[in-house]
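Every protein chain except one is present and positioned as in the full complex.
Chain lettering (A, B, C, D and E) follows the sequence in which the chains are written, and residue indices restart at 1 in each chain.
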Amino acid sequence: MLRGNDLVCVRGDRRLFEDVNFFLDAGGIMRVSGPNGSGKTSLLRMLCGLSLPAHGEISWRGTAIRSLGGEYYNEVTYLGHLAGVKDELTAIENLRISSALAGAEIGEDKAREVLQYVGLGGRELLPVKVLSQGQKKRVALARLLVSSTALWILDEPLVALDTSAIKMIKDLLEQHLAQGGMVVMTTHQEIDIAAATIQQLQLA
Amino acid sequence: MLRGNDLVCVRGDRRLFEDVNFFLDAGGIMRVSGPNGSGKTSLLRMLCGLSLPAHGEISWRGTAIRSLGGEYYNEVTYLGHLAGVKDELTAIENLRISSALAGAEIGEDKAREVLQYVGLGGRELLPVKVLSQGQKKRVALARLLVSSTALWILDEPLVALDTSAIKMIKDLLEQHLAQGGMVVMTTHQEIDIAAATIQQLQLA
Amino acid sequence: MAINWFKYSSPATYYSLAGKLIPIFTVAAVLLAIAGLYIGFFVAPTDFQQGEAYRIIFIHVPAAWMSMFLYLVMAFWAAIGLAFNTRLSSMIATAIAPTGAMFTFLALWTGSLWGKPMWGTWWVWDARLTSELILLFLYIGFMSLQAAIDDPRRADKAGAVIALVGVVNIPIIYFSVNWWNTLHQGASVSLTQSPKMASTMLLGMIIMSLACWMYAIAMTLIRSRVIILERERHTAWVAELHEKEAA
Amino acid sequence: MNWENWSEFFAMGGYGFYVWGSYVVSFVCIVGEVMLVSKRRRTLQKQRGLIHEPTTKEIENETTP
Amino acid sequence: MLLWIIQRDLLLAMRRQSDVLTTLFFFIIVVSLFPLSVGPEMNMLRTMAPGIVWVAALLASMLSLGRMFSSDYLDGTLEQMLLSPHSLFLLVLGKALAHWLVTGVPLVLMAPILGIQYDLPADALFVLTASLLLGTPILSLIGAIGAALTLGLRGGGVLVSLLVLPLYIPVLIFGSGAVEASSAGLGYGAHFSLLGAFLLVAVAFSPWATASSLRISME
Partner (left out) sequence: MLLWIIQRDLLLAMRRQSDVLTTLFFFIIVVSLFPLSVGPEMNMLRTMAPGIVWVAALLASMLSLGRMFSSDYLDGTLEQMLLSPHSLFLLVLGKALAHWLVTGVPLVLMAPILGIQYDLPADALFVLTASLLLGTPILSLIGAIGAALTLGLRGGGVLVSLLVLPLYIPVLIFGSGAVEASSAGLGYGAHFSLLGAFLLVAVAFSPWATASSLRISME
């Protein structure tokens, strides 16, 4: 489904990686690893079309993502370093807005339920800015629970999370994979995820 | 040396923790742990005097830190979630400025050497904004290498770091402790640090 | 006198004390207003220069006075709150601001309604008018700063700083505006004050001012009680209070 | 008594608009202020059942300065 | 979608409570500063009034441009918007409209009162208000382009003025020109039709330009 062909990334005077090739099929997870600054985030941003590779092509279901546009975005969810969470809004409002933006509107009850599930019960109505780092991250991750997209691109989703939250994410990812979803992720922390196909992409 | 007496933290309508008592002596490390939102960051900010406890007192060498002021800050280094690293400046400039601010000016050569040590060799002259998450964190942590303070207060120092950097931080902390320094830290990742006394403070 | 003042600086005691005082001040305000308005409209004679229009004075001057006094009172309580970290005084300062702003607005409004028949224009850039306008901005600045801050402790302290800086500036503003205005050949119109005011007019004005004072006090008490409830809603005594009210 | 009849009273010697404009607006402001405060109080009372959590231990030393 | 994004932005504006009010007060304060620095002669103030009100409206609207995208940019929401399957044109149009509702409309409502401070006659007040009503949406729409281009540049706040002010100038000239023409007893119809034409052009093209600027800034 998602294929990368001879990808090259150049940042400033540096060639971060070259000849990166991969193919990710339904139910598969690809973990991008490498030391700090090896280009993981840069690769992930390429995969969502937020930046262009210096060379090579990324295709989705056989078509270059550049020519897909909105169609592609119907099937991708990207969670980057920045959570895309508004400090002034409450967790509920944030979740409803971000999922509506992603094309999947949800009601207040559903949002409440999801937030309860990610462990923010009782804090749904606080402005996000007063939440702790880990709680903010949970608000951002809650989007995954209501997303119906096939491909999830996650940049360090485990940062700042405690063990119970990590366990939750693990379950969530496994369930998504079992339903034929795909995941591309980076993380410096150890996590074992059961999946049909597991790939490791080592940069630098 | 650092003592907390019956500390209570109230945030909004929530009482995050109460009756927190501890005593940290030279060479000791205290690891504050607890799930997301249990008040670790809040406790650390109290310990540096950035916020006041709702009740209870924190004292350093027997004197309440509130009445110590600048004297206390001569002996403390705090690294929070926010790195205090300026995006537009280069790593060298950042390091020199932050250590001068902390009262320990260093020269350009020294700064270069330290940055080399934390693995930023060859990237000292790039503006920090183009660095990766992990590299930014390293720039912030580099301050510890030039600091001569006794008490280090570190909020999630391992976030976004790769394994080699974590190893480096571990060595650094052990060396600091061996010289009679003190460390208070939080982290959700596993790390084993050898120290004269190891305390675990569990919140919530 | 062995009154324990600190006892009254506890929100719980203040709350019940204020509750008892509110009716007194409210009744006083209403009675004084009735008396003042009666004197103003039915006893005081028509002004030979301004005709009936001068009757605006009975609301204009009290409002103008209150607007200035209340700022001082507000800054005073805010300063006490900042210096001694007594939350109650900060709450009182916060409670005063809207009333002060309202009186400032009224002084401006009634003043320009007076200005139209007297000077032929709604507004001139006269020193007194201009400094009253700036006073309104100071009030609004104070209130919006406090509104923009969520943490009440920080809001109190930040508000206190701006109130104090403002209080230092009020005389400076007043004199600079005054000087600015008179350096030029002066506004083409000036306040047409009758030098000797009929004693009934003066009486009416004073009674109305007293009414405004009483109103301001009552309003401050009421609003500070609400603020206390908002801020302390999770304390034991507020919970008890609610239970008592519910029963 | 200054006024012969009510209509004279309301006319205020031709200045009715200005005089009554002042007093009516003042009255509206005062009533408005009172209403705003009581509304604030009522919202508080409405919320209190929702917000108050009897489970959290109460903070006694918060009530004294 | 359009409605939905407007609603979201209005919600944010309400949440930040002071947003609407502060733009308005900025406008009021700037207008009131001029007499203080120019002097209190009414005749002169009356001639200056339309110009001052228009310049103040322009500044107020420009200063709030910063908020149009930057907070969405900083917390990553904008990235998500670019990745959204919805049309970016509509999204951007919605944001510009919300900006106008929050900053432009209050200015329009306030203008007559400020005009009174400058002793403008009733018909000049009417023309002033009407010209602002036509002109301020253009300011928001054009401003959106500038805001999008300067996204993430640290000097942004002032850089955006630099980009946007030259584009605002025609609006300013015809807006204040209309009032002056009416004061001079000339017709102001031509001014208004020009402003209307600008508005149509801006609605048609600015969201498109803004959308491409956003894509460029985010790359």
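Heads up, the rule we're going with is that a residue touches a chain if its C-beta (ideal position, glycine included) is under 8 Å from a C-beta of that chain, and two chains touch if they have at least 3 such contacts.
Note that the structure is a prediction, hence the values are computed from the model and not measured.
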item	value
Selected residue (touches chain absent from view) among C:Gly40, C:Pro117, C:Gly166 or C:Gly204	C:Gly166
Residue among C:Ala18, C:Ala33, C:Met102 or C:Val177 that touches the chain left out of view	C:Val177
Among B:Ser59, B:Ser98, B:Ser132 or B:Thr187, residue touching the chain not depicted	B:Ser98
Residue in contact with the excluded chain [from C:Ala28, C:Val43, C:Ala148 or C:Leu241]	C:Ala148
Interface with the unshown chain - residue positions in chain C	134, 137-138, 140-141, 144-145, 148-149, 151, 153-154, 157-158, 161-162, 164-166, 168-169, 172-173, 176-177, 179-180, 183-184
Residues belonging to chain E that touch the chain removed from view	16-19, 22-23, 25-26, 29-30, 33-34, 36-39, 44, 47-48, 50-52, 54-55, 58-59, 63-64, 66-67, 71, 153-155, 157-159, 161-162, 165-166, 169, 172-173, 176, 180
For chain B, residues in touch with the removed chain	48-52, 70-71, 73-74, 76, 78, 80-89, 93, 97-98, 100-103, 127
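Convention: only the chains that are shown with their structure count from here on.
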item	value
Shared interface partners, meaning chains that touch chain A and chain B	none
Pair with more cross-chain C-beta pairs in contact, given A-E and C-E	A-E
Far-end chain from chain A, centres as C-alpha averages	C
Whole-Å separation of chain centres (CA-atom averages), chain C against chain E	35
Rounded Å distance between chain B and chain C, as computed from the means of their C-alpha atoms	49
Multi-chain contact sites of chain B, meaning residues that touch two or more partners	13
Numbers and ranges of chain C residues touching at least 2 other chains	233-234
